[in-house]
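Here's the structure, in structure tokens; my notes come after.
Note that one protein chain is taken out, while the other chains of the complex remain in position.
The block that comes next holds chain A.
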Amino acid sequence: MATVTLSAVGKTYAGGVDAVRDVNVDIKDGEFVVLVGPSGCGKSTLLRMVAGLETVTHGEIRIGDRVVNTLDPADRDIAMVFQNYALYPHMSVRDNMAYGLKNRRTPKDEITRRVDEAARMLELAPYLDRKPRALSGGQRQRVAMGRAIVRQPSAFLFDEPLSNLDAKLRVSMRGEIRRLQKRLGTTSLYVTHDQLEAMTLADRLIVLRDGAVEQIGAPLDVYRRPASSFVAAFIGSPAMSLLDARVADGRVWVGEHAVAPATVPAGEVTLGLRAEDLRIAADGALPMRVDYVEELGAQRIIHGFVEGQQIAVTETGADSLPSDLRLAVDPGALHLFDVATGRRMDEAAAQPARELA
């Protein structure tokens, strides 16, 4: 177990692609950090640099108190779980798990003990003598997890380990990974493009965009105070509605409709509104034209337009809806973003930036 420290880490591929730029993160001992971002934003590249599968072109990576930039993957004391499991097809489940230990000259009875324990934890005991091809996708995923666990490494690295599973299995494996990690207390870096997976697993989220860190923070902090319109739209489902708005006379306006008071300087802004922060009310400030409704059972999502701009509202009602509604906005629930940079505009120190620790 150890800390993982990335200082000004960057990656430029041959050909000049800047896949990762200036990443600074301090992963605490035992912490579960999730790297999240859209496909192609450099998540895997960053993770693979930590693993040693990709050279580090800028900056420094430390695992524990060792700088690992030039160490072989086998010397970094990490274990990795791959998206397509990467099991050795010609080895039994037991040998798959034991291989890394054998190469480290672990005593035989110690290997047996660890493999058996991991097998018990992952409910793999009946399959220990099978070859991977005789296992289901979920079982293979467990073997890949087992291979990582038996090593008792300083850090676990996961590269989209659940992406090849069906939706239901993904949810249950998600819970299992979380439980195992808490129990073992192993520092973990986990890559996913699925914001829901990221939210549910992480102690801390790192949102990446085009190779650069957009925001780092606890899932709820990121959700409640997204640092940019990009994060706002990426984290949360349904996505936060982003409207072109303007601030004038101390209030936020969408078209001719005053939404709520605001303390930021007058001018054009991007107004972000979470679906659950909007209420349908006869005296609401914003007129909404309903487009379509998604029924989810416990609640429903109403999609429509305000002044020709897309917006989504969640509510728990089941009555049929008129085609025109009015929406009320809680003044504390506004998110304002700079139109040019997309960065969050803070309401004149009304809320301290404590979450961005």
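FYI, a contact is a pair of C-beta atoms (placed from the backbone, for glycine too) under 8 Å apart; a residue touches a chain by one contact, two chains touch by 3 or more; residues count from 1.
The rule we apply is simple: contacts and distances are computed from a predicted model.
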item	value
Protein name, per the UniProt record, of whichever chain is missing from view ("Tryptophan synthase beta chain", "sn-glycerol-3-phosphate transport system permease protein UgpA", "Electron transfer flavoprotein subunit alpha" or "Carbon monoxide dehydrogenase")	"sn-glycerol-3-phosphate transport system permease protein UgpA"
Which of A:Gly100, A:Gly137 or A:Gly255 contacts the chain that the document leaves out	A:Gly100
Chain not shown: contacting residue from A:Arg133, A:Lys168 or A:Arg183	A:Arg133
Residue touching the undisplayed chain, where the options are A:Val9, A:Leu35, A:Ile61 or A:Met80	A:Met80
Absent chain, residues of chain A that touch it	51-53, 72-75, 78-80, 82-90, 99-100, 103, 133, 147
